[in-house]
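Selected chains only, in their assembly positions.
Chain naming follows the written order as A and B, and within any one chain the residues start at number 1.
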């Protein structure tokens, strides 16, 4: 916290260099607000699915997004041409929108680490990851001329694999099959609040920086159709892969959104509605299969535990977005896109491992293993917290009571 | 599900005929997004009031809306002039908005059947109802020249009475007074999330297709004033009709919205604020009286059980909208509106009964009577599900414990 206090001060001191931008904002503001709802309501509530980690999910999401928005504004401002020339950088609606995107990267990484870090550790992660993400994005966009309008590669895939690399570096046996890692009936419904707001506003996310207006409308329509197809596919695959042929709320809250990620890179590219639907179908199928088979493997074989399954919602769909981008681009301009995939992975891998070890330094207070995936160590909780959030079937409940009664007599 | 898989494939194959529309979208997008929030957040959470059916309400709402949007796009596209001429149809923001309206029809019918159908049966209902709805709408708008800007007749009244007809055809004694049909304290608060989002964005729903801009503003103001008057009336009537003079959350979550339905048909017509307020007052009164006295009668006398009370929120207010439309129109253009009411009912009645019997075919897996209004048969549920969602007073709880302790000794 002291460390963070210092950086927060630095933020404030760095700011006076900026000055307000006076461009009219009529057309951009609604999409900016939609993106804003996604960051704070969408991500925040999507992560409340853990039964004992609801306060942390929504609050740390808020704290981390705020911190990253400030920090991203500064890093990006200090690297801008404007700063190099004038020693000042501007802050306007465009910069705030970009800062929201930067926050999304960190929140995705937070998803992989959900329940395993203390608030200070999350902030340190954001402190390190934000400049790396901006560096990678610059590399992808300017060196390789990749068109990535919805940020599927530079936001989703990067955020997911950075988070997974952290998770691997930070792995411990106690993280797996922890009794706190699960939902209760009502916490799954909270998560759906986040999921559906993400679903509804995803077209704005993919269209927000698209230019000109007709590309913006294409981005909206393609994202919409991809999400629709992805959702139907998710229900089909969720039922098909389940032992009891029932739907799984984890898939419904997460995989239904994969269509938005996968169409992201190419949402503004001219393409047929059929293509958007195909992208959505593939995204939904890959995401459900990921949750069902790949996440357990990643955890047991590679030691990369993934609390929210960000690999399935952001990682693989982001990579798919790159592949689809390569496929679509063959039709009219292969040269500009060819190497879009290769750039991501080396850039990420090197940064990640160092990162994990910094977080493990004993200087920062670690989460006690018993209190992983739980609010109790960091939030004041009401008196019912233990009672309401522990898994409790009739059977468990009765045996507990019986013991206490037996003790009494 | 196999059946649905085939149709989903057909959807995808039907799509390549479409091509993207390039009209700018600055002015329409915010209202489109508001409508979108209503369909997915509003309807989805409004139906979570059942204590053991929250997963299904929000998830099946999502699935059914997605399916209907695709299916509605295809049906409407195949019937368009453009398709008749070119063999192709366009998909743009206007078409997506119309598809959202088509989804609303199905979701209203779903409200009457809530808890009584399996997911596949809901999809079959949507498959049959969507073309019928489009046919009726075409008839109402083009043959009878009815002005129905907010869709009160073709969306709300049609959806409600189609659902009720299904419910009658599908009736069984076990549907009534089922132990799962009720709320718990927190599920009523979930429902209010949906209700208030519907309330807040209803002006956009009624104004979205109004032209020109001044009619759009009238539609917003009239809907707003009608909702305000309706809400106050609902509180008054809810208290007045209750035995203990308390408010009933069912009325507050539903009847407060009836003002939006009833003003829908005439929201864009020039009228005084007073008229909008009167419409709202009548809508609220009729809706509360409907919940209190008519819904039980429909169920016991006519055998049409109505889980969400769609007759009171969509059916009767939709009919009222037609009546008000006829009243208002007498002032300046009687010829165009006169027969607006007569057209709805014959068109519906014939389609409905066939429908119900198709759903009853034993081919499709029926909902087990014990598991009506419950998630357990179709969703994987957390371990606390049985414990949290059964009605439990202190008394019930103690007697349960005592029995188990007695067994133990």
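We take it that a contact is a pair of C-beta atoms (placed from the backbone, for glycine too) under 8 Å apart; a residue touches a chain by one contact, two chains touch by 3 or more.
The structure presented is a predicted model; accordingly, all values stated were derived computationally and were not measured.
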Quiz prompt | Given 2 placed chains, full-complex copy number | solution = 3
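Note that only the chains that are shown with their structure count from here on.
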Practice problem: Determine the centre-to-centre distance between chain A and chain B, using the mean Cα coordinates as centres, and give it in whole Å. | Solution: 33
Quiz item: Where on chain A does chain B make contact in their complex?
Solution: 26-27, 30-31, 34, 51, 182-189, 192-193, 196-197, 199-201, 204, 213-214, 216-218, 220-221, 224-225, 227-229, 231-233, 235-236, 239-240, 242, 244, 246-249, 252, 256, 270, 272-274, 277-278, 281, 391-394, 396-398, 401-402, 405-406
Self-check item: Touching residues (chain side chain B, partner chain A) in the complex
Solution: 1, 4-5, 8, 11-13, 15-16, 18-26, 29-30, 33, 36-37, 40-41, 44-45, 48, 54-55, 58-59, 62-63, 66-67, 69-70, 91-93, 96, 119, 186, 190, 193, 377-389, 400-401, 404-405, 408
